[in-house]
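Omission of a single protein chain aside, the complex is shown with its protein chains in their original locations.
Order of writing sets the labels: A, B and C. Residues in every chain begin at 1.
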Amino acid sequence: MTLLYFAWVRQKIGKGEERMAPPAGDVAALIAHLKNLGPNYADAFADLSRIRVAINQHHAGLDAKIGPDDEVAFFPPVTGG
Amino acid sequence: MTLLYFAWVRQKIGKGEERMAPPAGDVAALIAHLKNLGPNYADAFADLSRIRVAINQHHAGLDAKIGPDDEVAFFPPVTGG
Amino acid sequence: MKTSIRIQREDFDLNREVAALAGDGEAGAVASFTGHVRKEKDLSTLTLEHYPHMTEAEIGRLVAEAGTRWPLTGVTVVHRVGALKPGDRIVLVAAASQHRQAAFAACEFVMDYLKTHAPFWKEETRGHEHHWVEHRASDDETAKRWQK
Partner (left out) sequence: MKTSIRIQREDFDLNREVAALAGDGEAGAVASFTGHVRKEKDLSTLTLEHYPHMTEAEIGRLVAEAGTRWPLTGVTVVHRVGALKPGDRIVLVAAASQHRQAAFAACEFVMDYLKTHAPFWKEETRGHEHHWVEHRASDDETAKRWQK
């Protein structure tokens, strides 16, 4: 699975991209897994109301199922335009 | 009084501007006066639903009063933009 | 509110007009509309006539009304007259604001009223035929939505 991080999520975690083979499940389970990897992850995901998710470049919810071939991105609410 | 004509009103009457001292009254009375001046005027003012009026560069109605110092313009409904 | 209203034969430079409205960042949002001569069968020329002075005065009144309805930092209207060809630009209306919706609404309002109130007339040339474009009743209906 490819994980991507943008904006302050990227800054808090300390990297923009990584590959990982997390336990199968949904986005919420992935986040729970990530939060155990270190305080940088725990900090980035401390307030899920400020986190948005995309799976394979489509916006998705915390209950979306994800698999090993997916590209999963985490980022703050968008501020373009 | 200065009279101005635009677009096909100008073409039918055969001029764009003229000065005149018509009897006092409203726009409708002026038009009645003009229609007696010749077949070109009668043709231009044959269908008043197709005529618009401005007095001193403000849109006005047929019942608007006009005086000797006014600039009165006759033209078709506008088609700019 | 910065206001610029010009009636001219020449084309205009959109980059320059929008830059003048945005300034050094006084406005975050600029909504623009450009009207172009449509390509139609046999149409070779569209000739625009107007009522000098009243045109500027009437557009000035529309723009001032827009300024009372929305928080605008500027409005620019450029309308061309004379002989135009298919594809040519006829008109620019641009409205600037700190607020996107205000810029859009003001631009559309000025455009709708310009169509129904500004004294311009279009004459089409098709081959050797000339005829005056008819006013569209649908434009009157469109403008009515802004009535308070």
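By our rule, a residue touches a chain if its C-beta (ideal position, glycine included) is under 8 Å from a C-beta of that chain, and two chains touch if they have at least 3 such contacts.
Note that the structure is predicted; figures quoted are calculated from it, not measured.
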| item | value |
| --- | --- |
| Which displayed chains the unshown chain touches | A, C |
| Contact set of chain C toward the excluded chain (per top definition) | 13-15, 18, 22-40, 86-87, 89, 98, 100-101, 103-104, 107-108, 111, 142 |
| Residue ranges of chain A at the interface with the undisplayed chain | 4, 6-8, 54, 57-59, 73, 75-81 |
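Simple rule for what comes next: only the chains that are shown with their structure count from here on.
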| item | value |
| --- | --- |
| Rounded Å distance, chain A centre to chain C centre (Cα mean) | 48 |
| Mean-CA-position distance for chain C and chain B (Å) | 26 |
| Centre-of-Cα separation between chain B and chain A, whole angstrom | 72 |
| Residues within chain B bordering two or more other chains | none |
| Two or more partner chains touched - positions in chain C | none |
